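We show some of the complex, not the whole, and keep each chain where it was.
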Amino acid sequence: MTTRLRLSECGLSAGKKARLHRILHKHGLGNGTALFLPYDQGLEHGPRDFFADPIAADPRYIIKLAVEGGFNGIAVQVGLAEKFFWDFAGEVPLVLKLNGKTDIPSDTRALSPLHASVEDAVRLGADAVGYTLYVGSPAQDADFAQYRTVRQDAQRLGMPLIVWAYPRGEAIEHKGGKDSFYAVHYAARTASELGADVVKVNFPHPEKQTDVPSPYTADFSSQEAIDAVVRAANRTMVLISGGSRAGDEAMLGKAQESMAAGATGLIFGRNVWQREHDESLRFVERLREILAKYPAP
Amino acid sequence: MTTRLRLSECGLSAGKKARLHRILHKHGLGNGTALFLPYDQGLEHGPRDFFADPIAADPRYIIKLAVEGGFNGIAVQVGLAEKFFWDFAGEVPLVLKLNGKTDIPSDTRALSPLHASVEDAVRLGADAVGYTLYVGSPAQDADFAQYRTVRQDAQRLGMPLIVWAYPRGEAIEHKGGKDSFYAVHYAARTASELGADVVKVNFPHPEKQTDVPSPYTADFSSQEAIDAVVRAANRTMVLISGGSRAGDEAMLGKAQESMAAGATGLIFGRNVWQREHDESLRFVERLREILAKYPAP
Amino acid sequence: MTTRLRLSECGLSAGKKARLHRILHKHGLGNGTALFLPYDQGLEHGPRDFFADPIAADPRYIIKLAVEGGFNGIAVQVGLAEKFFWDFAGEVPLVLKLNGKTDIPSDTRALSPLHASVEDAVRLGADAVGYTLYVGSPAQDADFAQYRTVRQDAQRLGMPLIVWAYPRGEAIEHKGGKDSFYAVHYAARTASELGADVVKVNFPHPEKQTDVPSPYTADFSSQEAIDAVVRAANRTMVLISGGSRAGDEAMLGKAQESMAAGATGLIFGRNVWQREHDESLRFVERLREILAKYPAP
């Protein structure tokens, strides 16, 4: 099992450390763990995600929920940040998502185009930026090129860089799909190799073995898989993504295993806000109970 | 039903607020609603749009019509702005359209190339800029890249950004087409997520359900659809496009439903100027009667 | 007597014409004349100007007064614009003053240093910029150098440039002082020669003849002097400054003579706001009665 990272051992500049300290120790439980609320589904999937709970279409409702729930940060695209963050500026850390796309065209050559900059994030008072890297996409040339500018700007401006490391594209589909242990393991390492300060991955599925290369065809428990994923990220902190809404006990189980593996925290969106308000907060409370058991050393 | 937005709650900078205040409260009815005259068809479709009413080929005639009809603004490409706006500068707000294209090549990978800048708009005394975003086009990488520069310049210079959010390209053709509720709903949200101050959409057609994803296959009235579109745009003001010329009563019905849904206004071109002069003004008068019923709070 | 200028004959670009049209025809009396409220005394003289009427120290009170009084614009420094203009953005035109100074150091080599840019003005939604040129100052080298950048930026961005043309410095003190016909006449011409769109001057005093050069030692009526000043400015519109508070009838007499001479308008600050609120508006009403008699042709 990987030991949880301390901020002081992550090779961070003063600016990155100051901002991550605020996120991890001045918000949420304040114990070095993190619970983020991602809210970019309106662009990534379209507003159909909000049909069941129409109030969730209102960014103000969601940011307020992040404040009420004691989240360590909220991740949104630049348009929502420009129009809604001011009201709550300083009350919950902002993670400005710098790229994104609609899911209308094919994902065969997936690329998430940049539509905002690290300087936008600084201007808006964000404490981190988010970048989606489609690991293994045939469009990785264009992806790495735009990622390079983001990483360099983040370095220059002391802004923590959170990489959404998502295996995607026709090649990964032919090698076990985007959720296999192989794919998630590779994605975590890729983010670390390319200089992410924090990496967001999906929970790995070691049972998805069709067409995956050796040694991922061996038997691994989910705990072994998530342990390996966190180790692969080394000094890059790991956040586990909730993904689309699933059963509560399953989600809490994944959260528990992730934190036991040394992850720094969780980033749960639809599993939180695709419910009625008070029920959302009750689910958040259960997540916080898990995080409380794993303070940073 | 969405409440109509006030300018003061849209998260606007002083420059954007000053310019939109001029458009919405110092022109037209002055009640916070808007009626825009778009005149970019000479580029987008070619001069064939003017054959039935040859006088409509004359930009001076059209800008004068906008002044006479009490429009809140006229949207033109840079060439017409350079040569014709001076005569009426200050009498009607200018919306400088920054990109555009001919309709000669295929729309499979639709992209509207940038041919003017926000600084051009400032220099010409425009009160807003317009950008066509082809939501869902396979060329969205290039689209988002050029859009980013426009959004950042508009933010830096306090210039309101009106996004023509048009679903387009081969993928949307396979998912219900450009006018479906699904497509228009997604387009409105995309503009909001990407930081438009105002979004121009076509009226949604909930009855177009072939190949659209769930839940858009359910039964929705047109009022329910336009309500949802305005809500999806949240703090981004919504303009409803007239599109190609259609029957007057149908157009007025759409206008009525749009304003009832909380839209800020209408942007009607061919339905206005593809008629004889006095008849144009009479039709405008009927649109103004609708707008008069929906003042901003 | 000079004929009043039309906007269309001032050699203006589209952007400058659009913005001046808004100022002169969409605000105030809307008849092509102008009444501006200058409010930079807090910097130029310090807050002692507000002691008699403490409410006048509040920028919000003053901007609201400009709206209530139907002014054509309010001229403030960047700090007050940043913090107070948003509330009234679009309701009264903003003239952003780009330079200014405290009156603590000596005026021997007067120079008003630049502390804001034309781009700041664009960003804030201003309709004009103001620049103080100390005509005849021994520091004119530095003055012209910083003026050059302002004029070029204003030209590039279509922003009207109002020059506060003030004779100042030890040399002018030895040649009749800053209010002589000689000095004001020279100042108006200097602004025109250097490319001002509008020039603000003090009312000339032809009776101040000590040490002034020929032919200013001849007898001129005040009407002859102000006629000559307006003519000297040719296609640059002229605003007459109120200066420090003086008797109402004297001020109204100057205003009357200035408008008769072909001036475009008045810029009165302390004479307006160094009184109780309702009395301010009554005095403004008397100024508007004069302006109403001199519409632009």
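Chains here go by letter, A, B and C, matching the order in which they are written, and residues are numbered from 1 within each.
The criterion applied here is as follows: a residue touches a chain if its C-beta (ideal position, glycine included) is under 8 Å from a C-beta of that chain, and two chains touch if they have at least 3 such contacts.
Remember, predicted model here, so these are calculated numbers, not experimental data.
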item	value
Where 3 copies are displayed, count of copies in the complete assembly	5
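What we mean here is this: only the chains that are shown with their structure count from here on.
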item	value
Neighbouring chains common to chain A and chain B, by label	none
Inter-copy rotation, chain B to chain C, in degrees (Cα atoms; steps of 5)	180
Whole-Å gap separating chain A and chain B, where each centre is the average of the chain's CA atoms	35
Separation of chain B from chain C, taking each centre as the mean of its C-alpha atoms, in whole Å	39
Inter-centroid spacing, chain C versus chain A (mean Cα positions, whole Å)	56
Residues within chain C bordering two or more other chains	none
Interfacial residue positions of chain C with respect to chain B in the complex	13-22, 25-26, 81-82, 85-86, 89-91, 94, 119, 122-125, 156-158
Chain A-facing residues of chain B, complex	10-11, 135-138, 140-141, 143-145, 147-148, 151-152, 155, 167, 169, 171-172, 175, 182, 185-186, 188-196, 213-216, 228, 231-232, 234-236
Chain B contact footprint on chain A (complex, rising order)	40, 42-43, 46-48, 51, 54, 57-60, 77-80, 82-84, 86, 100-102, 104-106, 111, 113-117, 120, 142
